[in-house]
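Removed: one protein chain of the complex. Kept in place: all other protein chains.
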Amino acid sequence: MSCVAEPASPAGAAGQRFAAGSPRVLVAGATGFAGALAAHILWRHPGFELAGVTGRSERGRRLDDLYPRYRVPLQIGELDVEDCDGLDAAIVAYPHAAAAPTVGMLRERGVRVVDLSADFRLSSLASYQQWYGVHPRPELLGEAVYGLSELHRDRIAQAGIVANPGCYPTAAVLGLAPLARAGLIADVVIDAKQGISGAGRVFDETTHLSMAGENILPYKVAAHRHTPEIEEQLALVTASGGGSGEQLAIQFQAHLVPLDQGELASCYVTPTRTVEPALLAALYAEAYDHEPFIEVAAEPPGVREVRETNFCRVFAAADAHTGKVVVLSAIDNLWKGTSSQAVQNLNLMFGLKETEGLQ
Amino acid sequence: MSCVAEPASPAGAAGQRFAAGSPRVLVAGATGFAGALAAHILWRHPGFELAGVTGRSERGRRLDDLYPRYRVPLQIGELDVEDCDGLDAAIVAYPHAAAAPTVGMLRERGVRVVDLSADFRLSSLASYQQWYGVHPRPELLGEAVYGLSELHRDRIAQAGIVANPGCYPTAAVLGLAPLARAGLIADVVIDAKQGISGAGRVFDETTHLSMAGENILPYKVAAHRHTPEIEEQLALVTASGGGSGEQLAIQFQAHLVPLDQGELASCYVTPTRTVEPALLAALYAEAYDHEPFIEVAAEPPGVREVRETNFCRVFAAADAHTGKVVVLSAIDNLWKGTSSQAVQNLNLMFGLKETEGLQ
Amino acid sequence: MSCVAEPASPAGAAGQRFAAGSPRVLVAGATGFAGALAAHILWRHPGFELAGVTGRSERGRRLDDLYPRYRVPLQIGELDVEDCDGLDAAIVAYPHAAAAPTVGMLRERGVRVVDLSADFRLSSLASYQQWYGVHPRPELLGEAVYGLSELHRDRIAQAGIVANPGCYPTAAVLGLAPLARAGLIADVVIDAKQGISGAGRVFDETTHLSMAGENILPYKVAAHRHTPEIEEQLALVTASGGGSGEQLAIQFQAHLVPLDQGELASCYVTPTRTVEPALLAALYAEAYDHEPFIEVAAEPPGVREVRETNFCRVFAAADAHTGKVVVLSAIDNLWKGTSSQAVQNLNLMFGLKETEGLQ
Partner (left out) sequence: MSCVAEPASPAGAAGQRFAAGSPRVLVAGATGFAGALAAHILWRHPGFELAGVTGRSERGRRLDDLYPRYRVPLQIGELDVEDCDGLDAAIVAYPHAAAAPTVGMLRERGVRVVDLSADFRLSSLASYQQWYGVHPRPELLGEAVYGLSELHRDRIAQAGIVANPGCYPTAAVLGLAPLARAGLIADVVIDAKQGISGAGRVFDETTHLSMAGENILPYKVAAHRHTPEIEEQLALVTASGGGSGEQLAIQFQAHLVPLDQGELASCYVTPTRTVEPALLAALYAEAYDHEPFIEVAAEPPGVREVRETNFCRVFAAADAHTGKVVVLSAIDNLWKGTSSQAVQNLNLMFGLKETEGLQ
């Protein structure tokens, strides 16, 4: 049942806080950073029952043995999609291309999915093929909704597949959306910095403390897969404000810096017309004053301010010297950038309060 | 003698390696990070005698008590410009505005100076006044040469005052100079990241490990004092290549990231015309193949690669998607960005081999 | 009212979660690390109302401006003990010697206090005078209960003054208590390591990232003030098990290591008789199997496993080679070592569930 072939150990299963009758959610791929954190959040969530955790490795170990700090006392089982009785939803935390087939099988059994991979983020199949290769289940693309909660709330609520955004697009698009909606972006450079957890549970030169420590490392110059995702979403936002909706070629560059969790997108916008500070303030206030998870900061935000939260903290300033607009957008790459946003989307999908289990 | 009122303790003075007859150099302001490192490098330099170290605080303590790792066994004395017999040069590591009067007095006594402050970096007095306030000794501006060794080698060799560049301008201008000289920069965004040592021996929220650690902190948005310095130098380089020499308004943004030493300038250039990869490679090879301290990297450079060296490591790529050119320039902010470049300038000033004492 | 002269700004006061009629608690000294974290925990606590935050500096600023991540939207006011109507309890986070007079005044007005300083930790006045100097309010010592929740639960529930333990004694005594109670400790060396937050909101060479980073720094050799506190508590535990209760001179040594929060006490016990692994396992199981916040680990615990929690994670092993017993005890120095233990004590004092607001 619940898609877990080897039943999760009942031994340690005390401690969940869900109310009776809560939707039952599986985390598939719980051994990676993103899946494990999603399981941690769901385990403490009053509105969901964490039905099980599965992994392609580490089966039989307990998740709190792999991630002691998360204290999820469930055994890692094997995903068995043939037996999904009673499962309402799944968070799928698989690598790109590996996710789509599983998402498809879950959908066929009526399970709603938040997919953390890139497989359903791009609405354009051509774009996917260019950046990722052959898509395993292209026929499902039309069913997927892009899971940037603040932008697509209504459609997420109805979706069968929610494509959870990449962490870089989350920070960048939330930072730039008020400008895009007002048709103010003529050109933009996005310089993003991220902690080492962004590399995931990957063991190599980029994550070894003696190599990643005391370093600042730019990577994937002029070729980051998150670029088309940002371009597509900015075009959608621009169109939503009455703009042309044509995609703008953006300059995106990622860097690894020596911390664990945290991400800052520094965005440099050449505006379509002069932007006065008062207009800027009004645009961001209008866009975000009622958002529970977006804070418009009075000072440039450090990523510590949002560590281990679902908050995105945004700051915008007009530079009188250059005429450009500087936007700084800080998130926790594993929380709002990945796993807590997945839960925010689940809240939307099941009609719970959007902030439930996330404060 | 040697401008040190309280004579440096002879007790621990064994260990210097200079040849007899070497120029005698004082470090004024040796208690800060920059001055202390300059003293460390000079102490081991075969071509200079470290004549003394002075400070406005910590007098009487030994420098190797304050900075054990640098192992300079000299007592911190008081600067006495009335008695500079036998002193050939000084590195002055004072804060902005505090430096100029001391530099002036040293010059009046025939001492050649490398000044680490901003007081002589801008050739335009108006620009200085706009960013720093009243200049204490404006009449000396004409005597100063900007100490970016690779760009102004010949004039540095003759200079009485060398204005050592800021660390951000060092990384940025070295990264962009080949493009500027070819007249290729129509617009540029410079996003710089720096370790906490860039804040200096300052004790506050920006340097406390429990606040600076696990953080990425943008600061001085749309208002960094290094902007005019970069603009002036890029204009000079452009003019040297036959360009107009008119200053371009650049977008510069600084960030603190949680490491000790290291700095990366990520530069995003909108070129005046299409730049092919082959042209880019040729420009950087021509500019830097014979430079002893500049490495044109085949991969995006991490700042670890230049830690505690005088090297600047540069990488340039044309982005076919946007048409922009991405330039990444890595230095150690305390070494090439400050103190070892000061010694490189001293080598030039006294006719030593440029690399002496720096490898 | 509530002892705050300048009333806490009502503007941002939305967001607290307490039930109507909950005890009202003040945090005095909320600008330091310990007080700010206590305010953060209380703000989210369903069983207490955070009545105000006061500080001796930073008055008028909002606490979420000083500590954005803690998101407590209250203004920092001035403590006014003349007007404590309606206040049930206070956490006093003042330096040693500064705390006792305030604690006394609060007690005189019927307010129950958890004191984070050392002023009431030692039952022996002579011992206090030896390590800290003159005690400002010695007559109150008899009223104070040592706030190691797991050891003194019943007395804490009735106490007017709870002396919250130091972080080192918390880790060490919890780690050693099962051995002490069984009369097994003939001699013990405690080697403790702690993150930089242990130094508090202090700005100097020990906290500057460029000095504290990439360092391991032993301090206060053969003279740490936490020694008598550990000795007194171990003697109490020994006596509770039927032992002599005579104090043992322990060897305690502290070290700063470059992380933010986390503390490990490595304890090396020369036992009074041979200790077999089975006995060890039985002693720790008996002592801690029913403790909600103490985990007996199967593997040596890393401090990450308890970061930002009220857990103490303990591991004990008998070394057949030396005959000694090695005990490793990990806590978060700011949480269980300070502020969350203060709230655990408040839960006990007001008859709430001991784990309330701490999971």
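All chains are identified by letter, namely A, B and C, in their written order; residue positions are counted from 1 within each chain.
By definition in this document, a contact is a pair of C-beta atoms (placed from the backbone, for glycine too) under 8 Å apart; a residue touches a chain by one contact, two chains touch by 3 or more.
Computed from a predicted structure; not experimentally measured.
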Requested in this report: Consider the whole complex, including the chain that is not shown, and state which of C:Thr102, C:Gln253, C:Thr309 or C:Ser340 touches that chain.
Outcome: C:Gln253
Query - Contact partner of the left-out chain, one of A:Phe33, A:Tyr168 or A:Tyr288 - result: A:Phe33
Query - Absent-chain contact - pick from C:Ala5, C:Ala235 or C:Val326 - result: C:Val326
**Report entry** Contact partner of the left-out chain, one of A:Thr207, A:Gln247 or A:Thr272
**Finding:** A:Thr207
Report summary line: Note that chain C touches the absent chain at residues 187, 189, 191, 193, 195, 211, 213-219, 221-222, 227, 249-251, 253, 255, 257-264, 266, 268, 270, 300-304, 307, 315, 317-324, 326, 328, 330
Report summary line: Had the left-out chain been drawn, it would touch chain B at residues 44, 68-69, 214, 301-302, 304-309, 313, 359
Requested in this report: In the full complex, which bits of chain A touch the chain not displayed? Write them out.
Outcome: 33, 195-197, 201, 203-205, 207-210, 212-214, 258-261
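Everything that follows uses one rule, which is that only the chains that are shown with their structure count from here on.
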Query raised in the report: CA centre of chain A versus CA centre of chain C: separation in Å?
Result: 37
Report task. Mind checking the centre-to-centre distance between chain B and chain C? Centres are C-alpha means, answer in whole Å. Result -> 46
Requested in this report: Spell out, as numbers or ranges, the residues of chain B touching 2 or more other chains.
Outcome: 195, 213-214, 258-261
